[in-house]
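A single protein chain has been removed from this complex, and every other one stays in its place.
Labels for the chains are A and B, by order of writing; each one numbers its residues from 1.
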Amino acid sequence: MQTLTLPKGGKTMEEGTVVEWLLEEGEPVSAGEPVLYFESDKATSEITADEDGVLLERSVAEGETVPVGTELGRIGSDDEAIEGADTAGTEPTDGEPDPAGKPEGEPDPGSKPKPNSDPAGAAPRATPSARRIARERGVSLSAVAAETGVRQITRDDVEAYTPVGADTNGDDVTTAAEPDELTVEPVSNPEYGDVLGSPWARVLAANHGIPLSAVADETGTDRVRASDVAAYVENEPREPGPEPTGPGPDAAVGTEPVTGSIDEPAIAREGPPTGARGVMFDRMSTVANEYASTTTVARVDVTDLVSLYDQLSAAWGEDVPLSLTAFVVRAVARSLPEHDVLNAEVTSEENVRVYEDINVGIAADTDEGLLVPTIYDADDRTVRALSREIDRLASGARDGTLDHDDMQNGTFTVSNAGNLGAYINTPQINPPQTAVLGMCAIVDEPGVVDGEVVPRKMMHLTLTYDHRVVEGATAVGFLRTVKSLLESPESLLS
Amino acid sequence: MSEHTVRESINRALAEELERDERVFLYGEDVGDYGGLYQVTDGLQDRFGEERVFDTPLSETTLGGTAVGAALTGTRPVVEIMFGDFMAIIADQITNFAAKMYFNYGDGTGVPMVVRTTYGAGDQFGLHHSQSPIGWFQNVPGIKIVAPSTPHDYKGLLKASIRDDDPVIFLENKLRYEDEGEVPDGEYTVPLCRSERKRKGEDVTVVAIGGMVDVAMEAAERLEADGVDAEVIDPRTVVPLDKEPIFDSVRKTHRLVIVHEAATFGGFGGEIAAEVAEEALFYLDAPIERVGAPFTPVPFAENLEEAYLPDEEDVIEAVQNTLGR
Partner (left out) sequence: MNLNDEQRREIYENLLFARRFEETVLEAYESGGVPELPHLSIGQEAVGVGATYALSEDDWIAPSLRTRAPILMRVPLKEVTAGMYGTVSGPSEGRTTQHHMGSTEHGILGTTGMVGSHLNAAVGAGLSSRQLGDDRVSAVFFGDGATTRGEFHTALNYAAVEDLPVVFIIENNGWTEETPIEQVTAVEEDLIEFAGHDLPSSVVDGQDADEVLAATSEAVDRAREGNGPTLLEMKTYRYRPHAEVIQERRDEAEIKRWKQRDPVKIYRDRLLDDGVVDEAWLEDLDASLREEIEASFEFAQNDPAPPEETMYHVYKDVEVDRDGGVVR
C-alpha cells in the first residue's frame, strides 16, 4: 500500500492544487508511472507510483487546493481493489482498425491491402481494457483473435472467450505470456507504457505533459497518433501546455518535471526555450551575432492622427476594428518603395535581396511568446482593410489559429510596444529582414503651435536597421517620410 | 492567358528562345524536316532555317558529345533524344563530361546545354521506349534534371533551362503532349530549382514528380470529397532539389506521400523520404509512403502496363495509409 501525499515542493510551498488525475479509481498502475499532477506556486509536478498495483482511492478531487502533507489517494494491490470499479468507456467506436493482426484464412473484403504493414503490428490489436483483462485472466490475445476473427479485440471479446483447459477465474491463473504477446505486455518505460506513438504524437503529448499511455487508454488505441492526443486534450481539458510551434519537437522532448530542494534555490523551470520563444531565441542570436543593428528615433506629433482615429472609430463603429497600427503600416508601405533597401533581406554574406512586394509583419505578443504574422501586399490595402487584417492576425496569433502562410514571407516588421506603455522601445530586427519599426507609447506633452505652447500628443518611432546594408541617411530619410505622413493623417486615407 | 497543349508550349518555348538568342540551336534525330517524332519541333526548321534546326545521324553519342563541345565553346545547344531510354547511350557524355566541366574548369566556363527527352509508360511502347531515367542521373552532381507537369511549366521551365548555364536534362512525358492548360500569352520563364505548391492542404503532403503531378492532383480532388485535404508539391526541378518547401509542408501536415513513375526502390522518392527523416522526423505522424512502379522493366501487355503505372487509386490508398484509415 502506498499513500499518496502532497509533497513540499520548495521552501515556500505551503499548499498545492491537484491539477489532474491520470488514473481512474481501480485502474492498474506500474511502479514509476505518474499518477497525478499537482501545481504549486512555482510549477506543475507529478507524483508517481512506488509499486505496481491499482489506484484504490482518489481522496482529493481535481481542482481542489490542499495543504502540504494532505493525503491525496492510495495505491494498493489487486485484492484491495474497490469492488465494482469500472473503467468502461474505453471501447473504440470509430476508425477502421489495422488488419495486421487478423488471423490467416479470414479474408476480409472490407479491408484495404497494406503493403507496408508495420512489423510491430504482428501482435493482435486490442483495446487497453481488453488487454488488461486478458492479462488478469491469463488469456492469450492471439488466441482470442484466432477465435473471434475480429481485427481489434475488445473487452467483450476477452470476456466471451473461454480458453481451452484454462480456469477463467483470473485469481488463480498465473499463465506466462506467450512470446507473441511480449510486445503488448507493459514495459518499464513509465512514460509510454506498452503503447507506440508516432514521432509527432510523442512531441504533442510531451508538450501537453500527457503520458502516451493515458491517451491510449482514453482513445482505445495502442498506436497513438497526433489526432489521438488532440482528442484526448479536447475531451479532458487541462492546463494547456505550450503549443508545439516552431522548433517544438527538438526542444520539447527533453524537458523534465521539476522538483524543489531544501538547500538550493528551487528551480521554477528550465529547459530550452520552445515554440515561439525558441524561434525568438534563434532569431535574436542571429541578429546579435551577425547584424550591425543601429537605431534611429523620430518624435512624431500624432495629435491629428489621434483625433482622426477617434472620429473614424465613431463613424465606422464596431464593423471596423480600427487601429493606430494600421495607419502606421499604411505610412510605412507608402514610404518603403522610395527606401527599398529597408524592404529587403540579407540572404547570404554578400547578397541583399530587395523585394518588390511589401509584406509587413506585425509583432504580436501572445501567451506563447512573440509571433510576427504577415500582412501580404500591405501597400495595396486601405487603412480600413489593414485594420481588419491586423485584427484577424492578432486574434489568430492569440488563439493559435494562424495558418502557415500567415507566419512567413514578411519583408519588413512593425512592432507596437506602445500599448504596453513603452516610452521608447527599440525592437530587434526580424532576420533575415533589414529593418524593423517600433511604435511607442503616445504621451501628452507640451508642444509649440503657432508660437504658443499647447498640449500635444507625441509618439516615438524607432527604426532599427542593419547598418551593413542600410545607410544611415536612408534610415533617417525613411523615418522622416513616415513621420510627415502620420502628421498629415488625412493623406493616409486616400 | 490562352489554352495550349504541352506540345504547343514546348514548341513556342523553343521558337521564342531561337528567336531571342542566336547562340541557341536545336538538333536531333528527325527534329528538322520531319518536325520530331512527336511533332514537338514542327515548323521550326521552316522558320529558323537548316542552320538552326537540323537533323542528325542516329547517334546519341554524336548528339551528346557535340552538345558538350558546342556548349563549352560559346553556343547553347538544345538536343532531342527521342526516348529517355536512349539516355543510357549518352550517359557518358552527360555524367562524365557535361556534368563535370564547370568543376573541371577554373575560369567559370559553364555547359549551357539542354537535353530534351521523353519518358512515360502507358502507350504500350514497351520496355525500351517508356522508362523514366531520373534514377539513373539523380546521383550525378553537376547535372540539373527538370520534369515539368503543366503546359505553363513546360514552357517557362524550358525557356529557363535554355538560358541556364548548367547542363539540363529536360524530361517530357510523352503521354501528356496533348494535355491542355492555361499559358500566359506574354514572355515569362519559370525559375529552375524552385519547388511549387500545386495545391494547398492541411492533412497530408503529396510530393509528385512530372506526369505524376496530375495523378496526385486528381487523387487530391477525390480525397477532398472524402474530407481529406491534401497538399501537393511539385519539385519541378528534381536535381538539385529545393527541399525547404517540402520540409515546411511536412511540418504542417505531419504526413508524407511521394509519387513518381520510376520504380519505387532506388527511386527519387527514397531520397525525399530520407531527407524528411533527417530534417523533420519528429513532425511525422505516420510512416512515409512511396508510390512508384514495381521493380520490373516496363511491361508491354496492356493490363500489365496498367498494373505497372502508378495511378490515383495508388495515391489515395497511400494517403489513407498515412491517415491510419
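Note that a contact is a pair of C-beta atoms (placed from the backbone, for glycine too) under 8 Å apart; a residue touches a chain by one contact, two chains touch by 3 or more.
Small disclaimer: the values here were computed from a predicted structure and weren't measured.
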Legend entry - Residue of B:His4, B:Lys144 or B:Lys174 touching the missing chain in the full complex: B:Lys144
Inset, instruction - Would you mind spotting which of B:Asp42, B:Asp242 or B:Asp311 touches the chain that isn't drawn? - result: B:Asp242
Legend entry - On subunit B, residues whose C-beta touches the chain left out of the figure: 22-23, 25, 51-52, 56-57, 59, 61-62, 64-75, 77, 92-93, 96-97, 100-110, 141-142, 144, 164-166, 192-194, 237, 239-244, 275
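Just so it is clear, only the chains that are shown with their structure count from here on.
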Legend entry - Parts of subunit B lying in touch with subunit A, wherever the complex brings them together: 202, 248, 252, 254, 281-287, 289, 317, 320-321, 324-325
Legend entry - Complex contacts: residues of subunit A adjacent to subunit B: 95-96, 98, 112-114, 116, 118, 198-203, 223, 225-227, 249-250, 253, 403-404
